[in-house]
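A quick write-up on the structure given underneath.
The complex appears here minus one protein chain, its other protein chains still in place.
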Amino acid sequence: MQMSREDLARAYRTMRTIRAFELAVNAEAQAGRVPGSTHLYAGQEAVATGVCMALNREDHIVSTHRGHGHSIAKGCEVGPMMAEILGRGSGTCKGKGGSMHIADLDVGMLGANGIVGGGPPMACGAALTAKTKKTGAVAVAFSGDGAANQGTTAESMNLAMVWNLPVIFVIEDNGWGEATSAEWAVAGDIVKRAEGYGMAAERVDGLSVGDVHEAARRAVTRAREGGGPTLLHIETERFFGHFNGDVDTYRSDATKEAQRRDRDCLNRFRAQVTEAGLMEPAALDAIDAEVEAEIEAVVRAARDAAPPDPATLTTDVYVSYGYEA
Amino acid sequence: MQMSREDLARAYRTMRTIRAFELAVNAEAQAGRVPGSTHLYAGQEAVATGVCMALNREDHIVSTHRGHGHSIAKGCEVGPMMAEILGRGSGTCKGKGGSMHIADLDVGMLGANGIVGGGPPMACGAALTAKTKKTGAVAVAFSGDGAANQGTTAESMNLAMVWNLPVIFVIEDNGWGEATSAEWAVAGDIVKRAEGYGMAAERVDGLSVGDVHEAARRAVTRAREGGGPTLLHIETERFFGHFNGDVDTYRSDATKEAQRRDRDCLNRFRAQVTEAGLMEPAALDAIDAEVEAEIEAVVRAARDAAPPDPATLTTDVYVSYGYEA
Amino acid sequence: MSEKTFRAALNEALHQEMAANPDVVVFGEDVTGGLGGDGEEDAWGGAFGVTKGLLAAYGRDRVLDTPISESAFVGAAGGAALTGLRPVVEIMFVDFIGVCLDQVMNQAAKFRYMFGGKARTPMVLRATFGAGARSASQHSQALYPIFTHIPGLKVVIPATPHDAKGLLIEAIRDDDPVIFLENKMLYDVTGEVPDQSYTVPFGEARVVREGGDATIIAFGRMVGRAEDAAKTLAKEGIDVTIVDPRTTSPLDTETILEFAEETGRVVVVDEANPRCGMAADIAALIAEEAFDALKAPILKVTPPHTPVPYAPELEDAYLPDAARIADAVRRVTQH
Partner (left out) sequence: MSEKTFRAALNEALHQEMAANPDVVVFGEDVTGGLGGDGEEDAWGGAFGVTKGLLAAYGRDRVLDTPISESAFVGAAGGAALTGLRPVVEIMFVDFIGVCLDQVMNQAAKFRYMFGGKARTPMVLRATFGAGARSASQHSQALYPIFTHIPGLKVVIPATPHDAKGLLIEAIRDDDPVIFLENKMLYDVTGEVPDQSYTVPFGEARVVREGGDATIIAFGRMVGRAEDAAKTLAKEGIDVTIVDPRTTSPLDTETILEFAEETGRVVVVDEANPRCGMAADIAALIAEEAFDALKAPILKVTPPHTPVPYAPELEDAYLPDAARIADAVRRVTQH
């Protein structure tokens, strides 16, 4: 891996934070404390982490229904995130958005999105702002393999080429769109689809945060230098069912066990950095413990937080005037 | 050309009929007798003709806003078509549809379409019917180069592959979507886009009705044999402005003159078949004269036809009950 | 006859119509589920389990999963309907209609008219709707005012398991495009549902109860809340009629106007947003056609003009409840 030791520790901490956060959300959901349903990012940590480490705070990302990992990697605070998921007034969105609409514009996170394929057009817009205002920023659209079949994704690829936008399409291929495999639903090849638009594209091993980071850096450099968009087709794993209520019977137990055993990006990271002597097991353990403690505190605080003020039901529909029904 | 002499004559008659029809529509429009606006197919005759000659009556096509040529080639009667364009009660759609909505389900013409990219999903549906009912029929979606950028087209390509549908996507590339060139608006390569979905695809010279026909036959055979969809990227020419009111200043006069001179599919056909001794000039002239007379009669009849019965304003919204506002 | 859930009633309707007519096909995202996996087939049977078991009975030729491409497969439903199938297509949440409205609004709904009466488009678009599941702004909308606004569409909103089955069978047999909307909070509600096949006609309201003091017109899940309100009001000596139109297009204007005139006092309850909404549509009808019989303002009980919020405390306040309905009735009866 080409990361500095500092970056390796940072990458690990981010990945571990996402994992711990998701396990905690899952536990809260199992305990009935998450009002809505939620889509867990566990298994895909290396993708959000590797990509977002190639970005600055001024860069923008748009996310998906499975957005916790992207949010954390881009710098959203886990405390308000957990509060949001639990429907508290202190949440990132004051309890009005929930798991599927976490957004923090201050850190460049333009929102999770409940609409599959909703994000790529928005990323083009953020990239247009960067280009027009010459801010040097880039925009990243995270999408799933399922979203690759949504027309918005195709349109956005063409628009990004035609406008030569500093945008990166990250297709996070976890093999599944709900209960339907990408193998069945995605005809052809996602990299070739991008190439059909004349776009630079590469396939990346999403279990390797280093590989993801390198690919993202190449894409970011291209975008910042005016070289236009890139598509990264990143192969990864979804550890849980599609959402917290999905019993996931469409994969055999053997397949799921093998996945957890052999294809865990956190395990792989640990093995690689310790074998290469880049990080000590003790250092990794220390991060684990710190993260664990942080998430525990965050959960406790979220549980204890107050629900939203009922008056907020009708606020913030518009910026410039209050509107009565 | 691999067509029989009979087919050559048929092809020529169809192309000439489309050309004469469009010139007549243009004249009617210039004279203020076409109520709405209309998009002329002149220049593209070889495409509709070559494709539709590979089809049976039971096969279905979906068309575009530039639909007169497809309609004629698939077997719609020119009399009711002209009446429709002039807004008469005797029109193909009783005067309710106009130029942009000509449809004749009896001959497998599922409709012109005012929405760019509206057709490909419908063609998938017609192909699904054929597949489910095992009728052996195929469906063709005609679309323009501009429509290739609409998300519906991309979605339909993937769906057609995933469902292995007997459908053919004909991308009729006349170089322009309204006043915007395909060169600018279409990133990459349309054949490669299809290949990105794993779809069979080829580029075809749209000035050669023989080439178009051959390519269409290959695609139709593949579809009928259960081999799934094909995309044909057919390069052609739009002789008039985008619609009858478009003064077409975005192309230089020299370009337009050269186009008419060098890239007229009818001229090319005549030159080829006479040089090869496949048809006599006199036979071609005879067809010209017959077609001319037919279209003249059709125009006269349409002019003289009565407007729709005012009561039809509120009929045929639904099949199964009349509905009051 | 037996007690069944709303979900089971819908599933039975699909089974019976698929058995009766080989032209009926079902498709949508994960209407079976499990394709390409090494686990269970038909693993989902639809995100809400409504299509579960159809695969085993009718096979992959007639029960088709789709990629996440609503424009393509809803458009395919239109094209299939034009050419001889009777597709029943599922949009998981009606909120997703925004990505494919064109194929409904400009295509399927208009074929017959634009084509001068030649087209038949027997397709059903099923979708869940409604707030209450803590699903936030993009998974909780009602949106049927949009469909009702569009000429050429029939729009169905069953309120009971009985009507769910009978209306779905009617929808599948109808030769026009039908938008069939299922309130996600009703799936587990039970009621008496005949085992055999039957239809509930479109455009015929159900008179849920009769009472001379006021008329409540309510849709979908709000019918139950109106019934709760009616019970409270009965204790106060206020007797109301409740009319459930069951379909918004066609609309049973006759029954609505009959009771509006009879009672002279009307409350319209709906969970769609208020502006250009269903409640406004009904109120305007009555204000035009039954004005002389009116004794009080026509009150609308709807959510506020806001998106649907996530937190339970907010979402519960968003939806009309029995208390607000009863309150509105009291206001019209005291006027």
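Labels for the chains are A, B and C, by order of writing; each one numbers its residues from 1.
Just so it is clear, contacts are C-beta pairs under 8 Å (C-beta built on N, C-alpha and C of every residue); 3 or more make two chains touch, one makes a residue touch a chain.
None of the values given here were measured: they were computed from a predicted structure.
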Chain not shown, its touching partners among those shown: A, B, C
Options B:Gly95, B:Pro120 or B:Pro166, residue touching the unrepresented chain: B:Gly95
Option touching the unshown chain, where A:Gly36, A:Gly91, A:Gly146 or A:Gly241 are the choices: A:Gly91
Residue in contact with the excluded chain [from C:Leu64, C:Ile146, C:Ala205 or C:Ile256]: C:Ile146
Positions on subunit B contacted by the hidden chain, ascending: 35-37, 84, 87-89, 93, 95-98, 100-101, 113-117, 146-147, 149-152, 177-186, 248-252, 254-255, 307-308, 310, 312-314, 317, 323-325
Interface with the unshown chain - residue positions in subunit A: 60, 62, 91-97, 101, 103-106, 110-111, 113-115, 118, 120-130, 132-133, 139, 151-152, 155-156, 158-159, 162-163, 315-321, 323
Hidden partner interface residues of subunit C, rising order: 71, 95-106, 109-110, 113-114, 136-138, 145-146, 148-152, 248-249, 251, 272-273, 275-281, 283-289, 291-292, 294, 296-300, 305-307, 309
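Going forward, only the chains that are shown with their structure count from here on.
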Farthest-lying chain, centroid of Cα atoms versus that of subunit C: B
Chain centroid nearest the full-protein CA centroid: C
Centre-to-centre distance between subunit C and subunit B (centres being mean Cα positions), rounded to whole Å: 39
Junction residues of subunit B, two or more chains touched: 151-152, 155, 158, 162
Where subunit C touches two or more other chains, by residue: 66-67, 69, 71-72
